[in-house]
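Of the protein chains in this complex, one is absent; all others appear in place.
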């Protein structure tokens, strides 16, 4: 067996040549479940992050038929959920779309209702097509239309359904399942009654917590996630337009807003954040990179992104990922229509742990050379 | 001279009879700027608060003509501001409407613009009638309609005006001037240029910070007051109606929402809070009391309030006060229309200092006997 | 009756001459419990704070005999507490030593124990002389020596005593009674059993919460005040010496440390803060001023302070006050010994409400001319 040894000829880095004496020493260390740091130091302390995730674009036109076919192939009862998940080639061991974020496209027919469960993983559902979708979270039922998204946070009972008078729905699920597994903190429970009762007026949390500049006087909220379980597309799109009228926008992200917990103005959940950004007609942003993994969902329009020097063209309902510390920039191809990107990310983890870092691409007026 | 001596025949309270020896002792103490605590202990440590403010109702129909007459009587240049202030009979020494809150009705003609100033006192302006009103706060201009209110927080440059094409406006000013004076922390400055330049798009802070469940990604805010300087009546009234549909409301306050700083979900300013409450058709609330002074402004409808056993009938634009620890309950007189009460208060002070306390009126099914 | 009218001939300030028409108008306004703002605006909006408190020094040598004489004159049962309180000539209406802070010197004989009570006012006790003093706060008993101080926060049951084998004690009480009254939030209760049981090991809160860099794993604390009820002089003096060795100190305050709530690192109580500062041998600080009222207690040494241009010479156990926005600077008269000043203040109020402001004295190398 050949031993690892990651030498670098740089002052302050490990640079120890293998000798027979050392190799014998390494064998002895191994007996006691130990090793010599200098053989692996340069490997485990890289100069900068090199993500194992591969920049990938999933085209809705490729996936749609396969997602719908799952309806014929399996029942919800047997499959639990009929989901085609995004399996990044660099992250197949943890079933992640990017970094520690899982994502999948789920399909459901009118009249179907999944069984209720809860888990340590936090989730968002972003509606892609169909009508009549709804989600119940801890007894609060929310109705959902295209580009709406709903939270089913860590520890909440939840279930999804499509009403009898609706149309077959497809949505994107985004969860931090891989992170919960990595952190060895993932629990799972099936609801004892398989389904939960609706205990409140429909969409009540939106009426209570979704008001501009106002909160209910006699309601408290101390949980780690937003009480505003549902975020509506019409409200979001109007907000982006309002904001666009009074801001120059970010050179890297155009007109961008964060979905927030209205009680803290922080992220919607402790482990996953979400944002929506508008690329104005013809807008081309400059490149930057930052720690944290990003999964983009095209909510509106057509354009392309350049990620680590490779161009990805996207349109409505396509999904693509930007791995941690990868250079990225976005462009709207239309000269007349705006384009909107929904983004699910693990920025709250980066920020809570004090490890968020970002950097602008300095050369070439901020644009990457495209391979 | 007769000395104070507030004896009470209760164990644990001061109960020392005056004797000649003690009176002589008191004289000696006085020479050294001292006194005997037991002569004043019961006075300065009351069993419960007894506010010096008198429950008072100011009728708009009484005041309107006098307010408008100020336009003929004085110029803004000479008066600074043409304001008829509410002078609670128990608080005339500090010019307060109730407790440590100052309030006044200000009138301004189209085309007028007050000079800009700033002070330690925090203020709100609540528009009562007219059109074309605007306020500029640290370079941000906001346009204002009836029942809108605007913040001019502690330390911000601000000025009010009415546009040339508007109509004569009357609004209520509410400030914590008496509190700032009592705390010996009141500073005042006239703007060096007398008026400030508008440095941002009109109503930009509303577009940035007034979005439901969203905040601008690239904007920070760390000040002690809300960046959402303006709160709109239409938005507020719609929010109350939304919330009313999903809540039973408070037994004491009906359907009530707090105006909040969107960044903290806390009060709009550090020294003054504001709320709007809806009394549904026919609603009669139960009585309670709490520390903190409240100034109510009738934003909509007709009704009455019972304050410490006395009934006050009110209608649109009337103003009335509830002193600290006074029992109070509200009633909407209409069986078909809702009534809305705007409330300006010093609850943030009570809460920051840890001295908020409340109590329900237990007898008589929660209703005070009316004198 | 002559009406108030505080005219100033400055642009942006009220400057309206009395006319008969206006005087009649003012009479009309008065009928409706209102007034014309411009008659009082300049009074209630001063250019800067002008405290009504008068800089005052209380010499322990003057007061000691009078304090001890109270032991002969009144019993604790009748007097409640035998206290000679500091009665600032500018604040006699509210029985304050300075601003909204009450202070008094209390005497107690060995074997005496006051009855237990609680109130909205927050208090500190700073021991001046004697031995065997103790205080019980919500069942936690603390033993107290000279220059130790103990908290009896808002709402806690508390009582003071001196053990049978102790010596007559004198201590300074400092409370925010005047503030609680001003804010109309003062409640008072006598303990139903007149005295409370000790429910924990003596000084337990010090053992739990007074450890450097450590907190008990299985103890929570969410109250608005410090769980470290007692602050010891020996610990404090050693800390000041440690800190002095590694800091240049403040030009205005020498080597100064804040007493803090170990859970928040903020002030010991929500309404009152405390600090101890060391003036090194020969040290003369520069003058500054700030909002907030300060009551100094000389814990060690001899020196003088210049307050608004007047010199006050002080020694051990003297007490003096610095009103809000008064210039002040301190000097240690000894060339070989340090001097220490304990300071009780309302800075937490200033900071919570966003109205703290400070300013250095610019002229004369930072020193005030002394009258």
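The first chain written gets the first letter, and so on, giving A, B and C; residue counts start at 1 in each chain.
In the analysis below, a residue touches a chain if its C-beta (ideal position, glycine included) is under 8 Å from a C-beta of that chain, and two chains touch if they have at least 3 such contacts.
Computed from a predicted model, the values in this text were never measured in an experiment.
One chain is not depicted; across the entire complex it touches A, C. Contact with the chain that does not appear here is found for just one residue of A:247, A:324, A:345 or A:368, A:324. Of the candidate positions C:28, C:61 or C:264, contact with the hidden chain is made by C:264. Those residues of chain A that touch the chain absent from the view are 10-16, 21-22, 25, 28-30, 32-38, 40-41, 44-52, 56, 58, 62-63, 66, 69-70, 73-74, 77-89, 94-95, 99-100, 102, 104, 115, 117, 119-121, 154, 177-178, 180-191, 194, 224-225, 270-271, 291-293, 323-325, 349-350, 352-355, 357.
Those residues of chain C that touch the chain absent from the view are 200-201, 203-204, 206-218, 226, 228, 231, 235-236, 239, 242-243, 245-247, 249-250, 253, 256-260, 262-265, 275-277.
Here is the rule we use: only the chains that are shown with their structure count from here on.
Removal of chain B from consideration leaves the following touching groups: A | C. Inter-chain spacing, taken between the CA centroids of chain B and chain C, is 29 Å. If each chain is reduced to the centroid of its CA atoms, chain A and chain B end up 45 Å from each other.
The set of chain C residues that touch two or more partner chains is empty.
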